[in-house]
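Just below is one structure, and these are the notes that go with it.
Shown here: the complex without one of its protein chains, the others still in place.
Each chain gets a letter, A and B, in the order it is written, and its residues are counted from 1.
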Amino acid sequence: MGNSATLRRRLPTYTTVDADLVKTMRPARRPYYLALLCLAAVAAWGGYAWSVQLRTGLGVAGISSPVGWGFYITTFVFWVGIAHSGTLISAVLFLFRVRWRAAIYRSAEAVTVFAVMTAGLFPLIHLGRPWVAYWLMPYKQMGGLFPNFRSPLVWDVFAVSTYFTVSALFFFTGMVPDLAIVRDRSQGWREKVYGFLAQGWQGTNLQWKHYTAAYVFLAGLATPLVISVHSIVSWDFAMSINPGWHTAIFPPYFVAGAIHSGLAMVATIVIPMRRLFGLETFITREHLASMAKFMIMTGMVLGYSYCVEFFIAWYSNNPYERDLFFYRAFGDYAWALWLLVGCNVLAPSLFFIQRVRYSTPWLIGISLLVNVGMFYERFVIIVTSLGRSFDPFMWSVYVPRWPEVSILAGSLAFFFLLFLLFAKVFPVVSMWEVKELLPLPSKEHRA
Amino acid sequence: MDKNRRDFLKILGIGSAAGMAGCSKSAPDALVPYVVPPEEMVRGNALWFRTTCRECPAGCGLEARVREGRVHKVEGNPEHPVNGGGVCARGQAAVQGLYNPDRLRTPLVRDKGGKLQPASWEEAEKAAQEGLARAGAVTVVSGAVRGALEDLIRTWVGPARHITYEPVAYEAIREANRRVFGIGSLPVLRFAEAKLIVLFGADVLETYISPVGYARGIAEARRKGARLVYAGPRLSLTAARADEWIPGDERQIARTYQPPAQEGFLAVAGNDPVTAQAVNLLNQRAGAINRTVRFDRESALDGATSRLEVSGAVVVVDTNPAYSAPHSLDQARFVVCLSPFQTETTEAAHVVFPIHTPLESWGDYEPWTGIHCLQQPAMTPVFDTREAGDVIIRLGNLKAPVFREYLKERWRKLHPQDFDAFWAESLMRGGWWREVPERKAAQVLRPPEPVAAPAEPGLRLITYPSLSHFDGRSANRAWLQELPDPVTQVVWDSWVEIHPEDAARHGIRTGNRVRVTTGSGSIETAAYVYRGIQPGNIAIPLGQGHTHYGRYASGVGANAFGLAQGPAAIQLLSRTRDLVAVGGSDLQHGREIARATTRPPSGGSPPPEKQEELSLYPPHSHDQYRWGMAIDLDACTACGACIVACYAENNIPVAGKERVAAGRIMSWIRLERFFGQGSRPAEPLQMDWTLMLCQQCDNAPCEAVCPVYAAYHNKEGLNGQIYNRCVGTRYCANNCPYRARRFNWFQYERPAPEDWQLNPDVTVRTKGVMEKCTFCIQRIVEAKDRARRENRRLADGDVTPACAQSCPAQAIVFGNLDDPASRVARAARQERAYRVFEELNTRPAVTYLERERRRV
Partner (left out) sequence: MTGHSVIGFFAGYESLVAAVKGALEGRCGEIRTISPIPLPEVNELLGARPSPVRRFTLAGALTGFLVGWALTIGSAQHYPIIVGGKPLLSLTPFGVVAYICTILFGSLFTVAGMLLNARLPRIQVGRGYDPRLTGNRFGLQVICSEQEVEAIKRRLLDYGAEEVKYVEV
């Protein structure tokens, strides 16, 4: 793709790679701490809202009968979706030997891990009795009872926790050689801490041999996870009976949407990060343009999926489906539907224009729109199908209340808080993999 | 239920209840069920006491279920001639009167400063006697209490000074009967024998005279093919139940209606002089008099009046004229009020005595001549209250023993021979009903027509007693406030019904605040705009708008009693929309949830063989029983009795207005009311409804998705919900196509002593847990235990869920679907049978029978 060529033109060396990338972990200045404080405050407010909900009951939120799932599940699926892009970039692109993944994959994988962590809060938040949430764990309880493995929610437990485990392992394992670099450039207690985290990594050929083998297999195992985890989350809806939910298109639809939103979130994070840390040498416009091209593809897939959904609803002649999709397009939430179509399909189409692809303001703007659009996509799916189901007597509209908005904001703050902490504590770009892309040092070409 | 055993227990129960009630004042230590129970009380087994409902003048017979000395629920007395086992919603809510947290707990005396202060019984009696003596001759105002209490009152003040005040007294009908037939009495209506029933503004299925009995009669008539027509300006619930609604002024229609030449005609008039006289002549022409309209028995309402103005010394016994007849007590110099609750009348009184609610009282009531209903306490009094009769005895210094003895003596006069056995039998039966000699209405005078008020321009106001609150006396029951009105689906409020054309002229939309002004006053309430009322008419239900009636009724809705029926004006006040009505869409959109058919019944031939549903999975195997339910939508009158019965039986919490507005009403069975079958309402407006509850599906979509097996299918075909296993993911509720599941969004508290009403056989759910109809599994288990002890299987009719038991029209049938001879299995095989959303392959256990719109 010419990215190695780009690197070659600028030509960092092994030394500059280390220097440039380790200095992201220098002690921070005041704006950083201010940002941390603000995010922590918002996250704490979200926590307070949750505590009110725990004490009083889920009734403080806007969810009700028949719309029993609202913002919380929307946000859960939103975060799980965002988590997929990281694994796509780290694992899938690795297996396909796409070279430009090297510079951004660490941040993308961090996005994955933190998004899954954030997502994992929401099953607890939306439960009526979260203090017994551990009953969903597969162990023998109450005299021989296990969870109901036929339920998509139990598949969620397995899928999301496996995803978290594998992503975290992949993330951390990939970081070990870099932590060794950091260890080797630190003193005092920092050296001890990073030394501990680096597990005594030296870089001997044997270590590299087993390491790269494990890396390949982990990537190979993580790849089916990208497809399956969000398929399983989509089955929370597809395995139910509601019109608009009960459809076989959901697994690919959701996976494409997940990658779409994940790429957007990675772009949203990586673009300011590269400016603030001065990483333009490593995360070049080519990287961003490649991500943009990827987003064109996922956006097209989504656009096609929307069309198929509507077409099949009409073609099926099923009165419930027809009525629901008509409602989605022209009913109480029509504004959300058209918003999401604009944000998810039309906005990324602008990336066809080369100037747009290479312009950071456009990239950030469109990524933000995609994030908003993907949130509303899940919202529209959940709330319209529940609020406009089989029995017209039970049709209803959902209005979120302050706990839900607070917890959504809190989750965003929590996510960014984690990422900010990560950015200062761990290397945000994978140094050893960037080095791998560089030409091998030779006598003429000093390292 | 095994008859002998029940009777045996009852006799013993009577003994102890009598003993307990008799020494209620002196020996509270006689009531200690937990340590030293009375002989017949076995912990875990219920005792049943038969008594009489006094929530309205109909006088239905009740059976009160008592566990460990507390009443939990009332059911209908199947042997009673008035209601035959059914109980209306207000009757079911009688327990909420008994355990109302705002009951008066001490006597009150108004002090020098004008405030009511708590006082002892002695102080209050002294103050009352002195005050009455000073204020002149005593007038006693009571509701319809024909029986021992009426005799006692008349012993004290004489018949002339006893006013029977009922806000709804049907004077116009009685007067028309007097003018035409010479008998100034309400007629006995034999609906069961009628083939064509024409109602002229008479809401016989709601509050009219004896609605439970009438619902039964009409259901029976319809099963035999009767047709029902309603003429009137309002699509009342009764009109919606009819095969045809003739919209218009019923007074005009009654005058010109031509009855068909057939047997079994019955016309009924609303409480209007023109209509009543026209209907009398109509009935006479059609040969209904002395057949379906009879005058053998006189009603307890015959001496009642709805207009009240008293002065001097007044004793008000358990009625509320200050609310329903404003200014009636203005001239009174000294008012003594006997009431269980704080009311507007107690607020106007000088001395207030707290009395028992009917479930704690001795007494009798004769709703119709010869039907002597007996009342006995089902438990010792909850608070320090007394019998109304005992208070009167002391107020009047009467030479009578305690009221209980007075009652017994009166009955001894009724039946002197073998009195003790007679008394015990009457208590067991719930009363004594005897045949009365026939009294035919012979003369048919043709008096001049009453002058109808000239038709004024503008709107005609109709006020009608509401289904939930009647004349306001039931408004302080939370269940009834939460019960959605079947037509408007409004809760915790009152409204004025107005046609869209009239509303558009004033810029009014549903929910806006409006002011209705008549010559005698004005009120502010919310508007409900729909086609169920003719243009030129507006209608307001009575019963809300209390100012002092406990926490559930005070400040709720508007009091329409001050408005005179007749010309009125309406004015938009504000566009706020705070009218809370449950229900999403008013239309079925062709989804066949509440099916109605106009095809005539083909006479019992079985329906064509339905194609067996294909399934990937093996069919269920059932143990001995497969429980199922059949709901006959042609019999259902949408009265809501089943809903309130379910609240009482299953400890369902009341959510309150705000939470209901947010969609959190907790009822397990709900009435779904639609205006027609399709996507547009019919013209004139038609209402179809169904009862939606958990369908206990064989292929329940809710069970497979619960992550913790809190929802599962048991061997008898029930969809079980294990409360203490539920973690509250709400996936089950999302996956139910019938949306039958309810979630506990809050921890609902019940103010004492409402928690005494809780059924000990049913778990009280905590917040975060899902609940739904269980087909009253506690009753199934109880019946199975009994059958096992008696070494037999359950027979059809051994198990009756609360909803089925309460239905006045017996529209709900429950039983074993695997037994082809059971009523429910036979119902499921009928031509009219269908299941809701059958194409989803949920295989529900609830079968519905289509409603029929018969050609008239």
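The rule is simple: contacts are C-beta pairs under 8 Å (C-beta built on N, C-alpha and C of every residue); 3 or more make two chains touch, one makes a residue touch a chain.
None of these values were measured; they are calculated from a predicted model.
Engineer: Just one of A:Ile63, A:Val154 or A:Met175 touches the chain that is missing; which is it?
Structural biologist: A:Val154
Engineer: Specify the residue from the set A:Lys23, A:His210 or A:Arg275 that touches the hidden chain.
Structural biologist: Touching the chain that is not displayed is residue A:His210.
Engineer: Touching the left-out chain: which of A:Ser51, A:Thr165 or A:Gln354?
Structural biologist: A:Thr165
Engineer: Touching residues of chain B against the unshown chain: what are they?
Structural biologist: Residue positions of chain B that touch the missing chain: 615, 617-618, 620, 697-706, 709, 711-713, 843.
Engineer: With the missing chain put back, which residues of chain A would touch it? List them for me.
Structural biologist: Touch set of chain A with respect to the missing chain: 13-15, 18, 138, 140, 144-146, 148-151, 154-155, 158-159, 162, 165-166, 169-170, 173, 176-177, 180-181, 184-185, 195, 199-214, 217-218, 221-222, 224-225, 228, 232, 235, 432, 435-436, 440-443, 446-447.
The criterion applied here is as follows: only the chains that are shown with their structure count from here on.
Engineer: Can you give the whole-Å distance between the Cα centres of chain A and chain B?
Structural biologist: Between these chains, centre-to-centre, one finds 57 Å.
Engineer: Per the contact definition, I'd like the list of chain B residues that touch chain A in the complex.
Structural biologist: 583-585, 587-591, 593, 659, 662-664, 670, 672-674, 692, 701, 704-709, 725-731, 733-735, 737-739, 741-747, 766-770, 837, 840
Engineer: For chain A, which residues are in contact with chain B within the complex?
Structural biologist: These residues of chain A touch chain B: 56-59, 62-69, 123, 126-130, 132-133, 135-136, 142, 145, 147-148, 150-154, 157, 236, 239-242, 319-320, 323, 386, 389-396.
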